[in-house]
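And then subunit A:
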Amino acid sequence: MARVFLTGSLRALAGSTGEAIEIPARDLRELLTRLEERIPDIRRRVDEGLSIAIDGDVISDPLLETLEPDSEVHFLPAIQGGRG
Partner candidate 1 sequence: MNGLGYEAPQSVEETVALLARENGAARILAGGTDLLAQMKTGAAAPQLLVDVKKVRELSSVEEDEAGFAIGAAVCTAALAEHPGLCAAWPGVVEAARLIGSEQIQGRASLGGNLCNGSPAADSVPALVAAGASCLIAGPGGERELPVEEVIVGPGSTCLEPDELLVSFRLGSGKAKRGDAYLRMIPRSEMDIAIVGAGVCIELDDFGVCHAARIGLGAVAPTPLRVDAAADALVGSRVDDAALEAVAAAASAAADPIDDKRGSAEYRRKVAGVLTRRAAKIALDRARGEQ
Partner candidate 2 sequence: MARRHVSTTINGEAVDFLCEPHQTLLDALRDELQLTGTKEGCGTGDCGACSVVFDGRLCCSCLILAPEAEGAEVETVEGIATGGELHPLQRHFLEEAALQCGICTPGFLVAAKALLDSNPDPSETEVRFALAGNLCRCTGYDKIIRAVLDSAAELRGEA
Partner candidate 3 sequence: MATAENGSSEPKFRWIGTRPVRPDGVDKVRGRANYGADHALPGMLWGKVLRSPYAHARIVSIDTSGALAMEGVHAVVTAEDLPEIAPEESKIGEGPTNYRDLSRNVMARDKVLYHGHAVAAVAASSPAVADRALAHIEVEYEVLPHVLDGDDAQSPDAPLLHDDLYTKGVEPAPERPSNVASRVEMGRGDPERGLAAADFVVERSFRTKAVHQGYIEPHAVVATCGEDGRATVWASSQGHFMIRAYCAKLLGMEQSQIKVVPAEIGGGFGGKTTVYLEPLAIVLSSKSGRPVKMVMSREEVFRATGPASATRIELRMGCTRDGRITGAHARLEYEAGAFPGSPVGAAVMTLFAPYDIDARAEGYDIVVNKPKVAAYRAPGAPMAAFAVESVVDELAAKCGIDPIEFRLNNASKEGVQSTFGPKFKRIGNVETLEAARAHPHWKAPLAPNQGRGVASGFWFNGGMQSSATVQVADDGTVCVVSGNPDIGGSRASLAMMAAEEFGIDIERVDPQIADTSSVGYNDLTGGSRVTFATGMAVVEACRDAVRQLRERAAAIWGVEIDGVEWADGEARPTKGGGELEPLTLRDIALKAARTGGPITGRASLTARGVGMAFGVHICDVEVDPETGKVDVVRYTAVQDAGRAIHPSYVEGQMQGGVAQGVGWALNEEYLYDDDGRMENPGFLDYRVPVASDLPMIDTVIVEVPNPGHPYGVRGVGEVPIVPPIPAVANAVASATGIRMTELPLSPPRVLAAIDESRG
């Protein structure tokens, strides 16, 4: 059961009030499929330039990463020119 933290605009779209929502998923692909029920264009947003942090590890171009039962997933705006 991964705990997903959504930032400002995503949280509004997902209609969640609290900081985090619980989503059962063994890896990122599964997580995104489940999240699509709440945010239909979540995959487009990730491709367009959202970074994802899994347990503190910021991943700029995530796809297959596995999730631990107590993993925390954060969606971050992509870092523009962020790795100079």
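How were these picked? Simply put, all candidates are chains of the complex that A comes from, given by their letters.
Quick notes on this one:
Going forward, a residue touches a chain if its C-beta (ideal position, glycine included) is under 8 Å from a C-beta of that chain, and two chains touch if they have at least 3 such contacts; residues count from 1.
The shown structure was predicted, so the numbers you read here are calculated from the model rather than taken from an experiment.
Every option in 1, 2 or 3 belongs to this complex, yet subunit A touches just one of them, candidate 3. Those residues of subunit A whose C-beta lies close enough to touch candidate 3 in the complex are 5, 7-9, 12-13, 47-49, 53, 55-61, 72, 74-84.
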